[in-house]
Every structure is written in structure tokens, then in C-alpha cells.
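And now, chain A:
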Amino acid sequence: MISAALLIIHGLASIVLIGAITHQAIMVWPAKHAEQPQAFFTRLRSLPQPSIYANTVVILYAANFFLGAFLYTSYRVDVRPYLEDTGLFLAAGAFETKEHIAVLGLGLLPAYWLFWKEPSRAGSVTARSYITLLLAFFVWWNFIIGHVLNNIRGLGL
Partner candidate 1 sequence: MMNRLFPLAVFTSVFAVVYYACFVFSYTPVRFYPLMGEISTQDLPRTAGPAMGWFTWIVIGSVAGLVAGIAALLAPKNMHERIGAHLSWIVPAGVVVWMLWVEKHWFM
Partner candidate 2 sequence: MITVLLIFHGLLALFLIGAITHQAIGVWKSKPIPSATFFQSLVNVRGGTYTNVVTILYVMTAIIGGIIYPSYVLDVKGNLADAQINAAIGAFELKEHFAIVGLAMLPSYWYLWKKVPLTEQVLARRLNTALIALMVWTTLVVGHVINNIKGLI
């Protein structure tokens, strides 16, 4: 029961995380052409200060990572054997990429935070954009795989 509750919290926390990192990623995405000022997506790009998302993203990512790492034991005991027994190797392999990519994202957080806190470093604007986009990819990748796996088999049943 606890695993199920923690999994739902893990899912809800990732909703807020994916919102924050997606906002930031859209803002750093190089704009190709001028857009009308009042369009929804234009307002999405023109938020006041993208840096205010940095602390939130770092805190949410780390918290969500450790919650996921804690739940991983339930996955390892209840879900992975089921996937292997039923030959769902694609799902097992997909979740394994989620495990590794989550850790790579964790390692990326210090540099990500640094670039948003120290914008003046030479050549850092491009690097900051790519790091933010990479982190956003990590979050989206893990979010979707997590949902697909959870649909195949849940936790804490």
C-alpha cells in the first residue's frame, strides 16, 4: 500500500517537475521567427526569468529521484520478474534506460544549477541551453517510460 501511495506521489511530483523544466526548455529553445505577442506559446516563451525555475527543478528532480530509487526495490521484486517471465523484454529494457538516464540527470544537476546561477561565464549561454534541453529530455523520457511500465504492471498490489 505504501509503495502505491509513494508511486502516486512520485507521479504527481514528476508532473510539477515536467512543468517547470518544460517551461524553461521552451524559453531556452532558439526562437526562429517573430511570433504574435498574445499567442499562448509566445507567452509560454516570454516568462519573466527562466532562472527562477532552476532551484525548483533541482529540488524536484533530486526529491523525485530518491523517491524513485526507493520505489525501485518494489519494481525489482514485483515488476521486473513479471516482465521477464512474460517475455516483455522491450519493457524491461526501456525501464533500464530510465534507471540509467535518471542517474545521469542527477549527475547533471550541479552543472545545470551552476549555469543558471552564474550566467556570466564565457560561452555559457549555449551550454546552458543544451544542458537544460538535455535535462528536459531526461525528465520526459523517464516520465513516459514510467507511465508505460506502470500501465503494464503496477506497484504495491
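On the choice of candidates, all candidates are chains of the complex that A comes from, given by their letters.
The rule is short, and it goes like this: contacts are C-beta pairs under 8 Å (C-beta built on N, C-alpha and C of every residue); 3 or more make two chains touch, one makes a residue touch a chain; residues count from 1.
The model shown is predicted, which means the values in this text are computed figures rather than measured ones.
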All of 1 or 2 sit in the complex with chain A; the one touching it is 2
Interface with candidate 2, chain A side, in the complex: residues 4, 7-8, 11-12, 15, 18-20, 38, 40, 43, 47-49, 52-53, 55-56, 144, 147-148, 150-157
